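Only a single protein chain was left out; the remaining protein chains are all shown in position.
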Amino acid sequence: MTNKKPIDRQAMANRIAMEFQDGWVVNLGIGIPTLCSNFVHPDKEIVYQAENGVVNYGPMAVDGEEDLWLVNAGGQYVLPQPGMATMDHSDSFALIRAGYVDVTVLGAYEVAANGDFANWRVTGRKGGGIGGAMDLAVSAKNVYVIMDHTTRDGQARLVERCALPLTAVGVVKLIATNLGLIEVTLSGFVLKEIAPDYSPEEVQALTGAPLAIAPGLREFQVAS
Amino acid sequence: MTNKKPIDRQAMANRIAMEFQDGWVVNLGIGIPTLCSNFVHPDKEIVYQAENGVVNYGPMAVDGEEDLWLVNAGGQYVLPQPGMATMDHSDSFALIRAGYVDVTVLGAYEVAANGDFANWRVTGRKGGGIGGAMDLAVSAKNVYVIMDHTTRDGQARLVERCALPLTAVGVVKLIATNLGLIEVTLSGFVLKEIAPDYSPEEVQALTGAPLAIAPGLREFQVAS
Amino acid sequence: MRNKLFDTFDEAVADIPDGASIMFSGFAGPGTPRNLIAALHRQGAKEIHAISNTPGRWGDSSLVDLSLLVQSRRVAKVSAAFTAATHPSAKLPFTELYEAGEIDAELMPQGTLAERIRAAGAGIAGFYTAAGVGTEIADGKEVRNFDGRDYLLELPLPADYAFIHAHTADDLGNLQYRLTQRNFGPIMARAAKVTIVELDEPIVLSGDIDPDAVHTPGIFVDRMIVIPADATKEVKNQR
Partner (left out) sequence: MRNKLFDTFDEAVADIPDGASIMFSGFAGPGTPRNLIAALHRQGAKEIHAISNTPGRWGDSSLVDLSLLVQSRRVAKVSAAFTAATHPSAKLPFTELYEAGEIDAELMPQGTLAERIRAAGAGIAGFYTAAGVGTEIADGKEVRNFDGRDYLLELPLPADYAFIHAHTADDLGNLQYRLTQRNFGPIMARAAKVTIVELDEPIVLSGDIDPDAVHTPGIFVDRMIVIPADATKEVKNQR
């Protein structure tokens, strides 16, 4: 591998968070996606929703300020904020399945050029962790993914067809990886933004399916 | 018609209420059934439930003491009591369909010897009033009916087979009429108790299906 | 913060088009959105598909309810648990028009009505209930046996708008209902595209309602109007 500097986790999360629109209801998956809530929107109101029954929760709690009865979907302590509301698990997934979530941001092992993705079982294992991902993926108005562009040993995670068992079919619209921002279109992957040190050819070489270059390709946007 | 005195409405309701067991969850239909809640059980706790989302409500409100936000399923003002709980309509019918109601007491136009009954559309009319009766009738552990033994013009309401559109199939277990208490068994109607002024033959003559006489036939029990 | 608070009932219903499907909360009196109904009557929208427990005129007939829209021929169809009063001698305004063939109805068990609304707001495409098996309600419906018992397939019932009457709200639209006023409110707010709420009490600030005591979270609420203190009995239902 090169010693070029790929995009870090928080920057990937920030880039996805920049896509959130004013008033959106946002559900963040476990792992990197939860970092999206660290991004501060100066002029937008974002409503964070977690599948364990809370709408409009506040930022991550710092040590000593935790409320032991308030966690996000990743089990991390978050703070209450004015206007928060709680509900039971069936009402929470009712909300999700009915399409009230504007975007869900999920981690993934693989995303295919047709928008399929896999995020619950790794190769050679029995069972896995589905959690709320299957419900969210078929229900949210937008499904965005944040993941490393390749596996640790350099295998492509953006692929022609998923090898791992699917989470949902044809739903992913946008992917932030440590190498760039990729849109999933009807004709496949389109590279919209790219990590500073990389060329499109380098990113294509690490991608398992054709990667169209957007006409206005630009450097990965990192507002903080 | 004779000038014999049939059983009055409150006595019919009281007789049915005497069947309620300690701890039972009871749902009362519109009309005479709501009078069951006037019967005081000295040694039993009865939990009254109404399909508009209230469990453990109190007695009927007297004029001037109404709470405008608290009515029973008949739209009558009732009083709150300690331990009462409210819920929305879907949670209320979830409770009903899941079988938590021990008995529902309903009015009816007709009951058949096989336990079918009809209580939502009268002859020659279009549409009707189903309300919660169909849900209650298929879900409650016991379905009891209170009704006059005949129509105003003397037609039998206890029949071999219902002529009116059914509310539910084969569910009625016990009927209090103004002429007696009738059990619905696998072999049809059985007269268990009879109005003081009437003979079994007179009641049979006003019944549209065979009426077996219970071995221990006794006078209609009217505790008050 | 998006301002969901409207000054007048008329503004809150101004954009409702002819042919809209509208849910009306309320059971007997409590929860009936009398002011929104009166405003829609003034607004004039026609060919409404009304979804409601009853088609109106339940209890005190001096109070405004769905029968106002029914009688002025603004309603094309009602989906309800009643098309007639519970006692055959009481004729509803709706029933007369219905029997004359001037208005359409979809009559169903009340629990099925509630669950179909709930399904629409829960992303459930269909469900099986035993209510109505062996009755006219089963006509044309799939009957399916689970574990030896028959059930009917019922489908979700969504709407363009929900008119709801709640007790209190904060500025984000988090709602609380009082006692049996709750009835269809929470499920209708979830099942409709646009939810419009009339309120007994003035708006409080977000943070003033305990998050565990919210009955309808604000994300399901689009417009709110507080019933004025000087509203008439016909729309306020207070003595």
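Observations on the structure shown:
Should a chain be cited, it is by its letter among A, B and C, assigned in written order, with residues numbered from 1 in that chain.
Just so it is clear, contacts are C-beta pairs under 8 Å (C-beta built on N, C-alpha and C of every residue); 3 or more make two chains touch, one makes a residue touch a chain.
Values in this document were obtained by computation on a predicted structure and should not be read as measured data.
Considering the complete complex, the chain that is not shown touches A, B, C.
Only one of A:11, A:35, A:54 or A:145 touches the chain withheld from this view, namely A:54. When the missing chain is restored to the complex, the residue among A:23, A:129 or A:210 that touches it is A:129.
Among A:14, A:37, A:56 or A:92, the one in contact with the hidden chain is A:92.
Touching the missing chain, out of B:32, B:95 or B:184, is residue B:95. Where chain C meets the missing chain, the touching residues are 115, 119, 122-130, 144, 146-147, 149, 151, 155, 176-179, 182, 210-213, 215.
Annotation for chain A: contacts to the undisplayed chain at residues 30-31, 50-54, 67-71, 74-75, 80, 86-90, 92-94, 96-97, 121-122, 125-135, 138-139, 165-169. Listed by residue number, the positions of chain B touching the unshown chain are 23, 25, 45, 47, 49, 54-56, 80, 82-87, 90, 93-100, 139.
Criterion: only the chains that are shown with their structure count from here on.
Overall, the chain located most centrally, as judged by its C-alpha mean against the mean of all protein C-alpha atoms, is C. Chain A and chain C, compared by their mean Cα positions, are separated by 37 Å.
Centroids built from CA atoms put chain C at 28 Å from chain B.
Residues of chain C in contact with at least two other chains: 118.
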